[in-house]
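Dumping the structure here so I can ask a few things about it.
Just one protein chain is left out here, and the rest sit where they should.
Right, chain A next:
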Amino acid sequence: MNRKWMFLLIILISAVFLSGCWSKKELTDLAFISAVGIDKNEDGKYVKTIQIINPGNVAGGLQGGGGGQAPSVSVFTATGDNILEAHFRASTKISRRLYQAHANLVVIGEQLVKEEGITDIFDAFERDPEFRPTTTVVIAHDTKAEDIIKTLTAIDKIPADKVINTLRTTEQAWGENININIQEAINTLESPGKELILTGFRLKGDAEQGKKMENIQSSTLDAYPEADGIAIFKEGKLIDWFHEEESRGTVWILDKMKETDVNINWENEKEAIGYHVIRQKTTVSADVKKGRPKMTIDIRAEGDIREVTVPVNLNDPHVLLSIEKAVEKEIKKEIEKAVQRAQENKSDIFGFGEAVHRSDPKAWKKLKKGWSDVSFPEVQVEVKVNAFIRRTGLRNKSYLYDMEKNR
C-alpha cells in the first residue's frame, strides 16, 4: 500500500472516529413522554404535566419483572410563562433527556380553553421537530388536564394509550366522539368557515385515588378517564359541550360516523328495535339564493337490525320499509338537534361555511365577514336521510313473533 492510500485511510478513520457518534441518543438516556397536559395556574402561568413511560414496568417479560408492582408511568409538572419554558424547566426534575417523539396525547384543561382559548397553545407543538403533528388532542372536562394525565389505568398500562384507544374505539363503535389531532385542529382554527371541536375526557372518581397503584389493583377502578362529550369552540374559546344526540348528530354531519346504534319506537313500544349502522355516507352541499345560504345534508346509511323487543315479522318487506322510515326519522332528529344547538351557540362546527365557499366562492366573500354571528344562525338546513336495512342478523323472524302467533 502506498503512502497516498495510507493518508486517505488515516483521514477516513479519523473522520469516522473523531467525529464520534454525532447526535447519538442511547435508549437508556431518554425519557419517553407519552402524554402532555396543559393547564393554567392561579398566577396565570402555564402548567405542563409530563407523563413519562417507565419502560421496565410496562414491558414485564423476562427482565424488569416488576410490571404490576410499580407504576408504568411517572408524572412531573413544571410551570412557565410559555409552554417551552415549562418544558425545559421540567429538566430540573427529570434525570433523562425529554423525548417527545412518542408523545401521542395532549390534554388541555377546560378552564384554560374557556378563559384564554386554545389558539396560543399549538405553536409550540407544531414547531417542535420531535413532536408529532398527528398527536391527539382532548379537553379535560370538568377537571384539570393534570388529573387525567396522572391517573393510572388498567388494561392499557400507559394512561395515554388508554385515553387514545378509548377514543378510537368509541369513535369506531358508538360515534359520539371524534379523534382530532394537532394538525387537524390547527387547520380548523385557520379556516374561517369552520369552528373547532374536540373530544372531552372526564375523570370519573377521585383524582387522588387515581394516582395510586391501588387504583389498578381492584376490578373496579376508583378513578378512570372517560370520553364525555364534544367541546364546542368559537373563535378558539370553549363555549359549550355537546352530549349524546347532539354530539352524534355532529359526527353524522361531519361524515365521521362509522358505526352506531339507532333505536326506534314500534307500535307504542319505546326504543323497541335496535338498528346498527355499518356504513354511511354524508354529503353537505350549499346553495346560496339571494344572499341566503341553504344547506342540504344528504345521508345514506346502511345497517342491520340487531335487536327486536317486540313481536314483529321481519320477513315482511313492508315491515322492513317502515322500519327504514322510522330510522330515517330518528337520524334526522339527531341531526336537526345538533344543528339547532350549534346555531344557538353561533358556532359553525360543521364547516357549512366551507361548503358555501366551495359551492359559491363569490357569495362566500360577502358572507365571510359575519358568517358565524349573522349568517350561520340563520342558515336553513334541509336534512335528507336514506336508510337501508341490509341484514337482520342471524335470525329474520324473532322468536317473539312465533310466541305471539302460537298463543
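The rule is short, and it goes like this: a contact is a pair of C-beta atoms (placed from the backbone, for glycine too) under 8 Å apart; a residue touches a chain by one contact, two chains touch by 3 or more; residues count from 1.
Note that contacts and distances are computed from a predicted model.
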| item | value |
| --- | --- |
| Per UniProt, the name of the complex member that is left out, chosen from "M48 family metallopeptidase", "Cellobiose transport system permease protein", "Spore germination protein" or "Fumarate reductase flavoprotein subunit" | "Spore germination protein" |
| Contact residue for the chain not shown (choose from A:S19, A:Q69 or A:S218) | A:S19 |
| Of A:N104, A:T136 or A:T188, the residue in touch with the unshown chain | A:N104 |
| Residues belonging to chain A that touch the chain removed from view | 2-4, 7, 16-17, 19-28, 30, 32, 34, 53, 55-56, 58-59, 61-64, 99, 101-102, 104, 130, 132, 158 |
